[in-house]
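Written out below as structure tokens is the structure these notes cover.
Left out: one protein chain. Kept in place: all the others.
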Amino acid sequence: MILESLLPAASSYARDIGFLFDLITLLVGVPFLIACYLFFAFIFRFAAKKVDKAMYITGYEHEYMKWIHRAHVPILVFDVIIVIFAVNVWYNVKQNLPEAESTVRVIAQQWAWTFVHPGPDNTLDTADDITTVNELHVAKDTLYHYKLESKDVLHNFSVPVFRLKQDAIPGRVITGWFEPTLAGEYDIQCAEICGIGHGLMPARIHIETPSQHAAWVAENSPFSLAKASAPELEVAER
Amino acid sequence: MSAHEAHGDEFYVKTWAILLVLLLISVLGPLLGHPVLTLITAFGIAVVKAYLVAVRFMHINLTPRFVTYAVATTLVFMLLFFAGTAPDVMKNHGTNWVKPAWIQAEAAYAAEVASGAAGHHGAGGHGEAPHGGEAAPAHH
Amino acid sequence: MSARPIATTRSAAGMPTARLAVWWIIASEIVIFGGLLGSYIMHRLAHGVWADYAAATNPWIGGFNTFVLLTSSLMAVLGHQAAERGDGPRAAKMLYLTCGGGLLFICVKAYEWTTEISHGMTITANTFWSFYYTAAGIHALHVIAGCIIMLFVAQTAKKNLELHRVEIIGIYWHFVDVVWIFLFPLLYIAK
Partner (left out) sequence: MAETIHVGHAEEHGHHDHHEMSFLEKYVFPLDHKMIAMQYMFTGMFMALIGGFFAYAFRMQLAFPGMDVPFWGVVTPADYNALVTSHGSVMIFWVAMPVLIAAFGNYLIPLMIGADDMVFPKINRLSYQIFLISAIIIIASFFVEGGAFGGAWTAYPPLSTKAQYSLTPIGSTMWITAVALEFVAFLLGGINFITTAMNSRAPGMKMWDIPMVVWMIVIASILFMLSVGPLLAGGIMMIFDQQLGTAFFDPDRGGDPILWQHLFWFFGHPEVYVVLLPAVGIVAEVMTVFSRKKLFAYKTVLYTAIGTGVLSFTVWAHHQFIAGIDPRMANVFTVTTLLISVPIAEMMFVYIATLYGGKITLTTPMLWALAFVFEFLIGGITGIFLGASGNDIYMHDTYFVLAHFHYTFYPIAIIGTYAGFTFWFPKMFGKMMNDGLGKLHFWLTIIPFNLIFLPLFVLGASGQHRRIYDYTNFPELAQPWQQDLRQLATISLVVMLGAQVIFFYNVIKSWMSGPPAGKNPWNSGTLEWTATSPPPHGNWPEGLPTCYRGPYEYSHPDHDKDYWPQNEPA
């Protein structure tokens, strides 16, 4: 709720993360407010004007210590709840890799993003791949895998509306997934400092309806750009 | 420091002699060519030697107990560091990530071993500097 | 030299201040070497090819250096014994011998490194050699620092002054020895 009010949620798991955020807000907010209430209440109640002499409490007395011990119970319970939900979300987003309907390659470098789309045959590393710079085109409601690489330094493939973030590390290929659920044009930001141009790496993600996306693919595939007869070839390849 | 005055100089010379014997074993161990044995003679004996030096030369057993605990704690923390770091640094792949260049280099090396050229690396290091660099992963 | 603070002469923890301090120094040194060697071991276990690189090291030179350090450690502990008995000149003599061991160690090391470098195994040859020179180099720096401090300690010990320092520098020296005891199999033996 809180996150969605600030930024649209455009991926299948964005709402899970939003819910987790709300849950944590609630679970830490309540103890925080209680602690604040006690804190200020004690300051006003035991102001020097109102008190003759301070009490002598070592703190080890059971009648006082029990309050500290009791306070641990809710904290531990809340911790466990938060861990369960957090790990659950984490598992869904980062560890678990659902079957992909399409795969894109994301290559970061100083200071631009290169996106390789699979093209009409929906397979990467074929002749009809569509390579773009600083704009990623994906279809709504399609489950994508991304293969993230970096050419030079650390970068971070961050799509705030997806609530997705993953560092790109030179020498590694990191795979993850997302499923766009909201059509529109949104930011892709680099979220790991990558040198002077770190603030100048704004890419855009274009989430299109499947038909729009198919049209974009058809229009931009190397074959259609090269030859007018491309659509036939595309059909033939499928 | 009074507890160890019972020891004369011979005690230390004797300890030194034991250490030298252990050293000899650890140098000769690999000559048997058995990897598990090498591991034992190299690192098992290193631990024994370190223990001997710590106890008989450094008198760690005669210092208050907390010193031993402090030293042990540092070792535990180092194990922790290793445990937390190894899954990333020691592996060439993991959950949803791979190091392609590394895997390629390994495959190339395995092929080389299979073709009987494994000895080349050790000797190659002696000969030409560029080869030493080339053998590193990711250049292939 | 100004008078030593009264604080230094107290020992509420049950051991002399300097000895307490040297143990804390050792604790902090363990993590320095631990971090470095931990990183090295990770790479070493992961890359099969490193065993071939390591084959180019000379275990006989390494073994000789271990022998040198172990012997110098013996000299240090004998110096400590002499200091316990109040025999400053003998303690100083032992410390000079220890220093001699350190010097021999460095000389052998210098010979070893020159040979290796002249055969193309420089610090940039590959990451194994980078670790090799870094770890052994940091250790060698400790040897040199130990030698220099030891010379100062021996100077005062000769005049039967500050004899407790003989033990302190000895503990430090044994630690340097222990580090080498682990470096030796890690860099030379394991293949």
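Order as written gives the chain letters A, B and C; numbering starts at 1 within each chain.
Rule of thumb we're sticking to: a contact is a pair of C-beta atoms (placed from the backbone, for glycine too) under 8 Å apart; a residue touches a chain by one contact, two chains touch by 3 or more.
Keep in mind the model is a prediction, meaning the values are calculated, not measured.
Asks: Counting the whole assembly, list the visible chains that the omitted chain makes contact with.
Replies: Per the contact definition above, the missing chain touches A, B, C.
Asks: Looking beyond the chains shown, say which of A:Asp16, A:Glu101, A:Asp121 or A:Asp141 touches the absent one.
Replies: A:Asp16
Asks: Out of A:Leu154, A:Ala183 or A:Ala218, which touches the unshown chain?
Replies: Of these options, the touching residue for the absent chain is A:Leu154.
Asks: What chain C residues would touch the chain not displayed?
Replies: Residues touching the hidden chain, for chain C, are 2-3, 5-8, 10-13, 15, 17, 20-21, 24-25, 27-36, 38-39, 42-43, 47, 123-124, 126-127, 130-131, 134, 138.
Asks: Since one chain isn't shown, list which residues of chain A touch it in the complete complex.
Replies: Considering the whole complex, chain A reaches the absent chain at 2-3, 6-7, 16-17, 20-21, 24-25, 27-29, 31-32, 35-36, 38-39, 42-43, 46-48, 51-60, 64-65, 67-68, 71-72, 75-76, 79, 82-83, 85-91, 93-95, 110, 152-154, 156, 158, 160-161, 163-172, 174, 186-187, 189-200, 202.
Asks: In the complete complex, which positions of chain B touch the hidden chain?
Replies: 70, 73-74, 77, 80-81, 84-85, 87-89, 91, 94-97, 99, 101-102, 105, 133, 136-139
To be clear about the criterion, only the chains that are shown with their structure count from here on.
Asks: Compute per-chain Cα centres, compare each with the mean of all protein Cα atoms, and return the closest chain.
Replies: Of the chains present, the most centrally placed is B.
Asks: Report, in whole Å, the distance between the mean C-alpha point of chain A and the mean C-alpha point of chain C.
Replies: Distance between chain centres, rounded to whole Å: 49 Å.
Asks: Centre to centre, by mean C-alpha position, how many angstrom separate chain A and chain B?
Replies: Taking the average C-alpha coordinate of chain A and of chain B, the gap between them is 41 Å.
Asks: Counting only residues that touch at least 2 other chains, which ones in chain A make the list?
Replies: Residues of chain A never touch two or more of the other chains.
Asks: Along chain B, where are the residues that touch chain C in the complex?
Replies: Chain B reaches chain C through residues 1, 5, 7-9, 12-13, 15-16, 19-20, 23, 26-27, 29-30, 38-39, 41-43, 45-46, 49-50, 53-54, 56-58, 63-64, 66-67, 70-71, 73-75, 77-78, 81-82, 85-86, 89-92, 105-106, 109-110, 118-119, 121-123, 125-133, 135-137.
Asks: Quick one: in the complex, what on chain B touches chain A?
Replies: Those residues of chain B that touch chain A are 95-102, 138.
Asks: Which part of chain C faces chain B closely enough to touch in the complex?
Replies: 13-15, 19-20, 23-24, 26-27, 30-31, 34-35, 38-39, 41-43, 45-49, 52-53, 55-56, 59-60, 63, 66-67, 70-71, 73-74, 76-78, 81, 84, 119-122, 124-127, 129, 167, 170-171, 174-175, 177-178, 181-182, 184-185, 189-191
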